[in-house]
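First the structure, in the form of structure tokens, and then the observations on it.
Omission of a single protein chain aside, the complex is shown with its protein chains in their original locations.
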Amino acid sequence: MSYQDCIQACLECMEQCNRCFDDCLKEDNVNMMAKCIRLNRECADICAFAVQAMQTNSQFTNQICELCAEICEACAEECEKHSNHAQHCQDCAQACYRCAKLCREMAAA
Amino acid sequence: MSYQDCIQACLECMEQCNRCFDDCLKEDNVNMMAKCIRLNRECADICAFAVQAMQTNSQFTNQICELCAEICEACAEECEKHSNHAQHCQDCAQACYRCAKLCREMAAA
Amino acid sequence: MSYQDCIQACLECMEQCNRCFDDCLKEDNVNMMAKCIRLNRECADICAFAVQAMQTNSQFTNQICELCAEICEACAEECEKHSNHAQHCQDCAQACYRCAKLCREMAAA
Partner (left out) sequence: MSYQDCIQACLECMEQCNRCFDDCLKEDNVNMMAKCIRLNRECADICAFAVQAMQTNSQFTNQICELCAEICEACAEECEKHSNHAQHCQDCAQACYRCAKLCREMAAA
């Protein structure tokens, strides 16, 4: 498993989280998306942090990717609850699960 | 006007924006706070960026503080609309206006 | 000019800056790279900030891209001084100039 695959998954996840954050705030019922909005933000931020760690050869890459995987999973689970009616949540859940998987592999490498 | 005063105002503004973000997402009517939530996030992030610039003696301190002031003002104006019923917005508006003022002075220094 | 092109240029610039930061710190003569190390860091950070702004439809996208262009140009100019002997600086300068160009266009849009 290469750094480049994990970086790419983090960047894709960051993008989907940022877009989901934006779209959630435009929903008819924002109350229902409050937890999603929180997790989108945290997930986008930790993905950016993980990318920076991998691109600079941080000695903490494993631990950061471990934390990233955990936050991605929580975000994916929350997004999945809204996947039936919100396409952005469905897209985000998918990107988060994939990123979590690659980050877990990176953390174990 | 000292770096330390501007740093302190940015840190106080960041704290109020982060708390306002959290509190807005717990409001009865989150829809009404959607713009505030967005601006809280951006304002907290640019304040953190400005603090880092000042603490590392960045050559772009003036331009970063200029941008920080602009975002702080937008956040303050939005928060002010909710100041009557939400104490967190009132506190946040106050911290944002103060930070904007000190960042303008720093940018002009 | 599309958001997606500018986001892509910022991500590429962020990657090259992070790699250049890492490589500069491994050079035989780190003293010579001190300014480059500083600018790599700031440039990677503002690129990440600009990406987040574009992906969340920030109302400050223009101003953030304007600032990003300015920092990219400074980083590119510093990297160019080391381009003869350091491939990472040459790659970074190229990515910074391209990002600066697209950010200027975005800021003027």
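When the chains are written out, they are named A, B and C in that same order, and each has its own residue count from 1.
We take it that a residue touches a chain if its C-beta (ideal position, glycine included) is under 8 Å from a C-beta of that chain, and two chains touch if they have at least 3 such contacts.
None of the values given here were measured: they were computed from a predicted structure.
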Chain A residues that touch the omitted chain in the full complex: 38, 42, 45-46, 49, 52-53, 56, 58-60, 63-64, 67, 70-71, 74
Residue ranges of chain C at the interface with the undisplayed chain: 25-26, 28-31, 33-34, 37-38, 41
Missing-partner contacts on chain B, residue numbers: 7, 11, 14-15, 18-19, 21-22, 44, 48, 51-52, 55-57
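The criterion applied here is as follows: only the chains that are shown with their structure count from here on.
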Whole-Å gap between the CA centroids of chain A and chain C: 24
Overlap residues in chain C, where contacts from two or more other chains coincide: 52, 56
